[in-house]
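Heads up, one of the protein chains got dropped from this complex, but the rest are sitting where they should.
Residue numbering begins at 1 within each chain, and the chains themselves are lettered A and B in the order written.
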Amino acid sequence: MDGGRSGKSVEKKEFVCIGCPLGCNITVETEGAEIKTITGNTCPRGADYVTKELTDPRRIVTSLVRVAGGELPVVSVKTASDIPKGKIRECIKILKNIELQAPVRMGDVVAENVCGSGIDVIATRTVEKE
Amino acid sequence: MVDVVVIGAGVTGCAIARELAKYEYKVTVLERASDVCEGTSKANSGIVHAGYDAHPGTLKAKLNVEGNRMMEALSEELDFPFKRNGSLVLCFDDEDRPKLQKLYEQGLENGVKELRIIEKDELKQLEPNISDNAVAALYAPAGGIVCPFGLTVALAENAAVNGVDFRLNTEVQNIEKTNGGYRVATNHGVLESRVVINAAGVYADRFHNMVSEEKIHIIPRKGEYCLMDKKVGGFVSRTVFQLPTIYGKGVLVTPTVHGNLLAGPTAVDVEDCEAVNTTREGLDDVLKRAALSVSHFPAGQVITSFAGLRAHEEKGDFIIGQPEDAPGFFDAAGIESPGLTCAPALGRYLAKQILEYLPAQAKKDFIGTRKGIPSMALAGPEERAKLIEENPLYANVVCRCELVTEGEIMDAIHRPLGATTLDGVKRRTRAGMGRCQAGFCSPKTVEILARELDRDMAEISKNDPGSEFLTGYDKDDIEE
Partner (left out) sequence: MKKDLVIIGGGPAGLAAAIAAKEAGVDDLLIVERDARLGGILNQCIHNGFGLHTFKEELTGPEYAGRYIDKMLSLDIPYKLNTMVVDLSEKRTEGENRKLVTVMNREEGLYTIEARAVILAMGCRERSRGALNIPGYRPAGIYSAGTAQRYVNMEGRMPGKEVVILGSGDIGLIMARRMTLEGAKVKLVAELMPYSGGLKRNIVQCLDDFGIPLKLSHTVVDIKGKERVEAVVIARVDEHLKPIPGTEEEIKCDTLLLSCGLIPENELSESLGVEMNPVTKGPRVNESLETDREGVFACGNVLHVHDLVDYVSEEAAQAGKRAAAYLHGALKKAEKEIPIKAVNGVRYTVPASVDAERMENVQVVRFRVGNVYRDAAIEVSVNGRVVSSRKKKVLAPGEMEQIVLKKTELEQVENLQEITVAIRQDV
């Protein structure tokens, strides 16, 4: 940990890139919120990946929501696109408190703008009435 | 007040109960576990021994040969699987021939029929897969294989149908002598009985020693087994033993009556009466020693392994009958091998003693036969069509590996002493005993049990309370 001219410390973070089966081990040096160096990647996708992971890590969340009166007791759902990684827990809590009524159609919006992410949670299968 | 309390619903207790059910006795069977056949009776070799192994003059010897003779007729009466496939005891060294000869002579003295010593070439003709190291063998065509659960459940059901009261999940905690007989205290209340039968397996010494000063000591002897896929079930046709060691009959390799191949058991004395865990050393030992009997033993075809505890009494023979200082208390203790074989004969033997002690009339309406659960897997095309016509649920396959249908599982749940647990369904129908080991069928079986017993799926257990499968709903443990 280097003192640095600005008074901030330099941190090293290790990543394994998930872009392709190579799985390059990438080392990122950051100073505060600033990325100083990226080493270990063998293509630009690696740099993009770690940048995203550091600045705005996002994930698609797939889970289940309870269904009443359906042929199945739960319906599988997903966030329509990736949401901030830090909101996953909250998203799950919201899903816990939802109970849908059958029928549920694939694509139905189950939770709008979940956790203020701007992304909806949608059903990924159809559950007919029992 | 009842006439007879039987402690233990293993094969011994159930055999005795079934015999007593022929008479006008009020009989109650107390079983600690959630089902019959949960102790030694569910984890053994399933062998109906020919009877050459027991020492002449012992109860083991007498009851072995009798039980062996009774098994065929009983299997037809009570509809459980039994096959007289014959046994071989292999001799690997000419120096050991005297041991083989001794077994032969023992067998003759015990009354075993058709026993003979055969040489290598005949041996190889009978069993091509026998190891080339075997020089000779004792051949006992009288040996057989049986389904231990089939036998036990059949005896129990027939006893129940004839009025025997089975109390499961009932553990005996204390026994006291009274004027009229015995007071048996359990975790669900107290029972007074004229007669107590101690068929408590590895716990038999505990109960005997409560009422008698002549103490007995049961040593639980663990035996581990490996069960192989039905693909190799025909590896040998007969039950192949090795010459005995000081610990018992040695490792056997046998087809099971259901078509699997079974190898085992080891023999290790343990202290814990519940130590039915398999061990790395034990399983490796089974596979290693099994390979001595046969060439290219198919160790790669293991589908499961298990362990059982035999009740070995210090003095070495069965303890059957009343201790001198405890009249009306009948032991059926130390029932290790050949306990399964002896069970029908032991039941009859002890029933006679009880009739002498406490006479009773024979029942005129005793139902002597029992029909088991029809098996779609074993049924021919006409029988299958008939079963489906009578009940379409026989066309709904639940266990794909063993071809067990919903109709059979329903039967298992709803018949007398029906299954209430997954293991109970498994032992009655074979669902879950196949190569995928219940991976596919267990969720379906759990659903059927919950539906039929009108319980929630989370209340369905593998066997005893505490072995429930499901711990809650999704997200139950997500904090708000």
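Following the convention adopted for this analysis, contacts are C-beta pairs under 8 Å (C-beta built on N, C-alpha and C of every residue); 3 or more make two chains touch, one makes a residue touch a chain.
If you're wondering where the values come from, they're calculated on a predicted model, not measured in any experiment.
K.L.:
Which parts of chain A are in contact with the chain that was left out?
P.N.:
Chain A touches the missing chain through residues 16-18, 21-23, 42, 59-64, 66, 72-74, 76, 78, 85, 88, 92, 106, 124-126.
K.L.:
State which residues belonging to chain B touch the missing partner chain.
P.N.:
Chain B touches the chain not shown through residues 226-227, 274, 276-280, 282-283, 302-306, 381, 384-385, 388-389, 392-393, 395-397, 400-401, 403, 435-440, 442-443, 457-458, 461-478.
Operating definition for what follows: only the chains that are shown with their structure count from here on.
K.L.:
Centroid of chain A to centroid of chain B, CA atoms only: how many Å?
P.N.:
54
K.L.:
Under the definition above, what is the set of chain B residues touching chain A in their complex?
P.N.:
Answer in residue numbers: 474-475, 478-480.
K.L.:
Provide the residue numbers of chain A that touch chain B in the complex, in ascending order.
P.N.:
Chain A residues touching chain B: 64, 74, 92-93, 95-96.
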